[in-house]
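What you see is the complex with one protein chain gone and the rest in place.
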Amino acid sequence: MTPAEAVWGDVERIRATRPLVHNITNYVVMNLTANALLALGASPVMAHAADEAADMAKIAQALVLNLGTLSRPWIEAMQLAAAAARARGIPIVLDPVGAGATRFRTASALNLLQSFRPSIVRGNASEIRALTLAERVTKGVDSRHDSADALDAARELHDVYGVVVSISGPVDIIVGGPRVLRVSNGHPLMPRVTGLGCTATALTAAFAAVNPSLPAAAAHAMAVMGIAGEMAAEGAAGPASLEVRFIDALYALTEDDVRSRLRLEEGE
Amino acid sequence: MTPAEAVWGDVERIRATRPLVHNITNYVVMNLTANALLALGASPVMAHAADEAADMAKIAQALVLNLGTLSRPWIEAMQLAAAAARARGIPIVLDPVGAGATRFRTASALNLLQSFRPSIVRGNASEIRALTLAERVTKGVDSRHDSADALDAARELHDVYGVVVSISGPVDIIVGGPRVLRVSNGHPLMPRVTGLGCTATALTAAFAAVNPSLPAAAAHAMAVMGIAGEMAAEGAAGPASLEVRFIDALYALTEDDVRSRLRLEEGE
Partner (left out) sequence: MTPAEAVWGDVERIRATRPLVHNITNYVVMNLTANALLALGASPVMAHAADEAADMAKIAQALVLNLGTLSRPWIEAMQLAAAAARARGIPIVLDPVGAGATRFRTASALNLLQSFRPSIVRGNASEIRALTLAERVTKGVDSRHDSADALDAARELHDVYGVVVSISGPVDIIVGGPRVLRVSNGHPLMPRVTGLGCTATALTAAFAAVNPSLPAAAAHAMAVMGIAGEMAAEGAAGPASLEVRFIDALYALTEDDVRSRLRLEEGE
């Protein structure tokens, strides 16, 4: 099986089985991530009340914990849902949005990491670095580390928590053991659309719902994100038309698109 | 008056009087439903704080209670707003999003139904079925009942609570007495856009604000939804461009569009 066949196999499984992805995520991106999951073929649900978070996780095939616009009731819901997800063995994907920007976010991310051992952590390089001891200091939300700068931090997180780490950037790096996966798909206009990082996290959960190899699931999600982004950028007049075209491209994605565009490599 | 003239009369009344629709609704769809109400010609307001829910309902012409992303503070606000709306006699439209998926949602929907007797309940077939005794069991959020499968449940809800029931699906069914209305407008791509069901609920409230016949108001809203959706699908490249074109079509809707496309029938 070629890498493109493996990516496409996951897309077909998502379209055929429509995995239910339970998102406890931030207000800014809820609409976009729900639409991206629907366009890909998955079935999104957003539910954050302590009264139902565990019940919803019990009928889902994957759980997303996203720390943007975090608050205490949200953390409580995440803990209840994560415990239910752990008990059932469904994948949990953590997005430590803004870790490093405030103590509250860094501490909340570390607490979830330590207590519930998510399957995959997906963040930008600054966020991943902020989760390691050496970097646990307050910094801006928008610091511009390159994904390669977070490779050591990702290895440390993988060693300590057994978590697969997906670092997004111009080259996405997935760390799930001694060898790493690198995805070079994408377009420079994508970071100008709010919530595409959070969307990558949601799609990662959909792929993890159908592919038991977590590093492969994480890499395939980033590849599909990047390929749809490239297709969207062709003809986009700016970030908003890119966003519209990105969702349309996810929906219309074909095996040919994946085969002709995929830039996924395994290395060290 | 033909059915098309009746639908168009409501649209003209909404555009002329700009009814204020108070929405206590979910985070995922707030932006979309506000834009849909504005495009149709109504005036949306979103307000969920217990401190002001009743005050806002007092200046509104219709109230929407939508259970997506429900939580306890939201329920409290819904109760306060519903009591104020009942006291003034303005229409209340309930959307039991995800009823059946968790006990919390099913119980909350039933509680609102029993305590405040909404004018109209709008949901998909699974949600409507979940509100009847026979179906009050936990199931997935995305079960695929056809609207016709919920006809008995809708009749039961109408008999017990006196509520008009609007079941959405490829054919929308409105139950408001012995005879039922069926609307066959719409497009298969519409369920791939998150929140179009919730948007149907919000538009139903706008129509109920200007048309005292609740079954007619519910049917006219579903017809306008479906017609705008059909117009949007022509030329759409996927769900996101469909959404953009849907809002534009609501805004630009003409009497000719309604006359040439309306598929509304009365029967049993």
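Order of writing sets the chain letters: A and B. Residues in each chain are counted from 1.
Note that a residue touches a chain if its C-beta (ideal position, glycine included) is under 8 Å from a C-beta of that chain, and two chains touch if they have at least 3 such contacts.
A quick note: this is a predicted structure, and the numbers were derived from the prediction, not measured.
Only one of B:R18, B:R103, B:R117 or B:R263 touches the absent chain when the whole complex is considered: B:R18. The residue touching the chain not shown here, chosen from A:V28, A:A83, A:A148 or A:A252, is A:V28. Among the residues A:T17, A:T69 or A:S184, only A:T69 touches the chain that is left out of the figure. Only one residue from B:T2, B:N31, B:S115 or B:S260 touches the chain missing from this view: B:N31.
By the touch criterion stated above, the residues of subunit B touching the omitted chain are 18, 20, 27, 30-31, 34-35, 38-39, 43-49, 51-52, 55-56, 59, 73, 243-252. Residues of subunit A in contact with the chain left out of this view: 26-29, 31-32, 68-72, 98, 101-105, 138, 140-142, 192-195, 236-241, 243-244.
Here is the rule we go by: only the chains that are shown with their structure count from here on.
Centre-to-centre separation of subunit A and subunit B, using mean CA positions: 33 Å.
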